[in-house]
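Beneath this line is the structure, given in structure tokens, with notes to follow.
Only one protein chain is missing; all other protein chains are in place.
For subunit A:
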Amino acid sequence: MMRKAALGVALAATALTASACGQGVLGGDSKKDKGPILLGMDIPLSGSSADIGPYMKNGAQMAIDEINAKGGVNGRKLQLRAEDDACDPKTAVAAANKLVAAGVAVSVGGYCSGATLPTLPVFDRRKIPMIIPAANSTELVDQKLKHVFFVNGTGDQQAVAAMTWMTKSGAKKVALLHDNTSYSKDIAVRTAAELDKPGGPDKAALDAVNPGESDYSANVTNLLRSKPDFVYWTGYYQEGGLILRQLRQAGYKGKFMVADGSVDAKLVKIAGGSAGEGAYATMTQTPDTIQGAENWIATYKQKFGADPGPYSTQSYDAVRAAAEAIKKAGGTDGDKLVTALEGINGLQLFSGPLKFTDRHTLTSGGFVILVVKNGKFVLQDALK
């Protein structure tokens, strides 16, 4: 990755200079009380997870339009500013610096945990609250930063959900496979810890692959040595599809489950034909698995001419939580916003009424189990 690294460093350097200049010229508060309130969003619009970005951006935009139609917040309109983080740590830091320089009041982005992690201090240092709609590695939570909040279930909650389903579906030996990114490794390691506890299925293997390649036959052969009857892939869908296909080609007949980063119809397409059918997924609720979201989906479709996807609803909710906090705090002062966010009790989100825990996460992760039927992810078990 040497070329990308060089480019990233150059970008980061430029962004740093830009942000430094920005603060000098604007002189602090001049931007804060006039004009629209900016909400920033670091999301992947290019790179390996590029198709998630628009889902999140549209979801956030939808919430902003609704709030603006009702007169905005405290008499000021909201405005979204999205920057591409390419799911790459260095690009993400540059993008975060751009957002800070633009004077965003709240950040409502963050998809890839590995890319989001280095942006946390960028926002936290300037006391800009982050309401992260998707990135959910426990590593992010463990930073214990004052200004960082999560409206998606976290890695440990997902691991518990995965364990519940493995037990319920009668798995005996579970092999875990991750891609060494913060998000993926977190879930795999935490699931491994769950499996190591007495009772329930046992851990057959815990292994990792390098993302971005095509041939995983060596990894697959290695994994199958432990003779698992359940494989849990915790990375993203591009590799997920290839691994599922190559597992089946290598004669694996057992169950296959993916984590929320792999929930995408492309997973099934890449796996090809029948290989994808019957694959499970641990997932927070998506628009099509939420009951009563039909109107919301219809509005979304009408507005953007496309179906909502993973994290459209969470991004929508992140913006609404931000707006609620700005209203309660009576302004965009970072510390007041944090107090306001911590004070929110019962704001109705797609995942249920919002009340942040003292770790700034959701009280319940709201993970459900999906299954692939006819090439699409549908609800299998709500784990209630």
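The working rule: a residue touches a chain if its C-beta (ideal position, glycine included) is under 8 Å from a C-beta of that chain, and two chains touch if they have at least 3 such contacts; residues count from 1.
We adopt the following convention: contacts and distances are computed from a predicted model.
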- Note on the structure: Taking the list "Integral membrane protein", "Branched-chain amino acid ABC transporter permease", "Cytochrome c554 and c-prime" or "Gas vesicle protein", the UniProt entry for the undisplayed chain gives the protein name "Branched-chain amino acid ABC transporter permease"
- Query: Which residue, A:P36, A:P118, A:G254 or A:G272, contacts the hidden chain when the whole complex is considered?
  - Reply: A:G272
- Of A:Q143, A:N180, A:T339 or A:T357, the residue that touches the missing chain is A:N180
- Looking at A:A208, A:L347 or A:L383, which residue reaches the missing chain? A:A208
- With respect to the chain omitted from the figure, which of A:L78, A:L242, A:V258 or A:A340 is a touching residue? A:L242
- Query: In terms of residues, what is the contact footprint of the unshown chain on subunit A?
  - Reply: 3, 45-48, 50-51, 177, 180, 207-210, 212-215, 217-219, 221-223, 238, 241-242, 245, 249-251, 266, 269-270, 272-273
